[in-house]
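Left out: one protein chain. Kept in place: all the others.
This part shows chain A:
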Amino acid sequence: MKLTCLSTTGGGGSYHSPASHLLELEGLRFLLDCPIDLTALADFSPVPLTGDAGGLIRAVPRYLSPAAAAAAKVGGIDAVLVSSATGVLGLPFLARLPGFAHTKIYVTEVAARTGKLMMGELVEMHREFVRYYGPDTGELPRWMEGEKLNELLSMLEKAVTVDKGDDLTSLMPLYSPGNIEECMQKIQPVKYGEEVCFNGIFTLKASSSGLELGNSVWTIKGPRASITYLPSSVFVSAHALDFDYSSLKENDVILFSDLSSLNDMDVDNDKLDEHAMDETEHSLCRRSVLRDDGADVDEKIAFLCNNDDIKEEIERISYICSCIIDAIKSGGSVLIPIGRLGVILLLLELISEMLHSSSIKVPIFMVSETAEEIIAFTNALPEWLCKSRQEKLFSGEALFDHVDLLKEGKLFLFPHLHSKDLIAAWKEPCIVLCPHWSLRLGPAVHLLRRWHADKRCLLVLEQGSDAELCLKPFMPLAIQVLECSFLSGLRTEKIDTLLGVLKPKFVMLPEGLKSRCSVKGRPWSFLYYSKGKTIELPNLQEDFEVHLGTDVAHRLQPRKLNETTAVARLRAKLHVSSGQYQLAAAEKQSDQSKRHLLHWDAVDPDRLLPALQEKGMVCSFAADDDSSGERSVLITSPGEALVKITSDRTVIYCDDERTSGHIFDALSRVCNGI
């Protein structure tokens, strides 16, 4: 088993750009997630060009997908396992490459659908650049030569720690709608808990990761090891089905790929220092208590699945809502270019509730290519939602409040800012949810231009990308900016407890978490990975498990070698399906089966003679035996034959098949064989 980490979390954090890996198992290559790192977008100036775009590149943007670039470099991939909609975004880059003609892509139905919408939307928004500058011809653009590029690289390095070596080729022109279509055709959508068989020997299963609708953790069961691919996970969610950790129990290896806590460290350390200290101490106490109890799994699970995280998340979103209400009250509009589906759905519910309770009537607009479809389909996927929303199905209520908001005329959906009906419905102040969080693409650019100088207005940004750089083209700013972070994965203090529940043999952990996870006294071993490096894990077991049908077993003719050992020759058909090797009876059993094919130990020529005579053969030792240890037996009837015997070899010289057959049988009786 070999693991190469292709990219760690890119810009926008682990939600928008999850880590990706290349995993080699039994000679097959699996690509685990293929996101785009949209950080590079920040270095391009939005169009149309106005204001201060100094230092920003004025050209059609190119995109960075280290995973796609690395996958292209290795030449081919047998299968891609995708854990989220964002993990699909880089795949169309690979669609045309010859090494991907037979690649199968496994992703949950919902992540595939959301991913497709996101890719389509990205291409659509990107078109604005193409309209402005003309198409990207695929040649090396001017800005990629010389000074400009160096500047870009240094900015990128700051933002995403891109290695100098791999970015020139990694910056690619965006794919086309045709590429997306090709990529979608390779996708085999799955449901949570569905076991799919890949290449006969692997069983792949997606389970809910809790972070977002359709996000998944993967179990890869090979013939000799079971592996958990664990991307960012959330134990209790307010919209998606909870993290189904119990389905991951006792897999041999965990590839821990939840890098959200690494990000927290980078970003939050300064601000939250004091608070964090408290928290760590607190959690350490708790953990040590847990460890002392040892086997108390229930308590561990209670610790993992407590509602604290989600309560905090709701509090955060409620806080955002109260800021929104304040801005509205002051007469300003609110722009929310947040790209997280779950946050959007919760925001809609909480804002409308708050607007209602403070009896404010302002319209909420969702301006996006995909708004209508997203809103419609989120109300039609109960199987993918958290238990409390599933209950809504069973009591006949809509799954999300947005269904009623639409009906009541509080929420409006438009594909573009220039949509016909938008002008008619438009009223300020208003609340607008629209893409894109990079502030380089989509309606957000135009609306921010409209409102940036109004200090009553509010811009709600997600923390994680370089806000200063993002806002640069919109300077000077008077609009209030609220930067917020959202629940993105496991908290570090829960990792150890989770591993304790899952009981793996090996854990592959990002280098960055090394200091945070204790090795002492744990029954599992850690292997640490870092970007661009390959780590290897020897086979956990040499042999394969096979199933032998009882009918085959009954036909076996075991031969006892000594008191403790017996052997039997096996002739069967080997079937492989659903990860299981099955030996089934062959349709016709040839009579050859009784013949020994393997002989061992010496043959005693003095015993062979009577054995041949018993078969009715006329035979005698040849006279011309020399002293080299070779003895010969001459057969004269029923056919003519000569048998030469040495200590390690017997040769039957004979032209008549029947006779040689008889000799062979006689030999078998005096020689150990099977």
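Throughout what follows, a residue touches a chain if its C-beta (ideal position, glycine included) is under 8 Å from a C-beta of that chain, and two chains touch if they have at least 3 such contacts; residues count from 1.
By definition in this document, contacts and distances are computed from a predicted model.
J.: When you check the chain that is not on display against UniProt, which of "Integrator complex subunit 11", "WD repeat domain 73", "BRAT1 protein" or "Exosome complex component RRP45" does it turn out to be?
T.: "Integrator complex subunit 11"
J.: Which residue from A:318, A:379 or A:463 sits in contact with the chain not drawn here?
T.: If we include the chain that is not displayed, A:379 is the one touching it.
J.: For the chain not shown, which residue from A:316, A:569 or A:669 touches it across the whole complex?
T.: The missing chain is touched by A:569.
J.: Quickly run down the residues of chain A that touch the omitted chain.
T.: Touching the missing chain: residues 26-28, 109, 190-195, 197, 199-201, 205, 223, 372-373, 376, 379-383, 390, 393-394, 396, 398-399, 542-550, 553, 556, 558, 561, 563-578, 581-583, 586, 597-603, 640-642, 644, 648-655, 660, 664, 667, 671-674.
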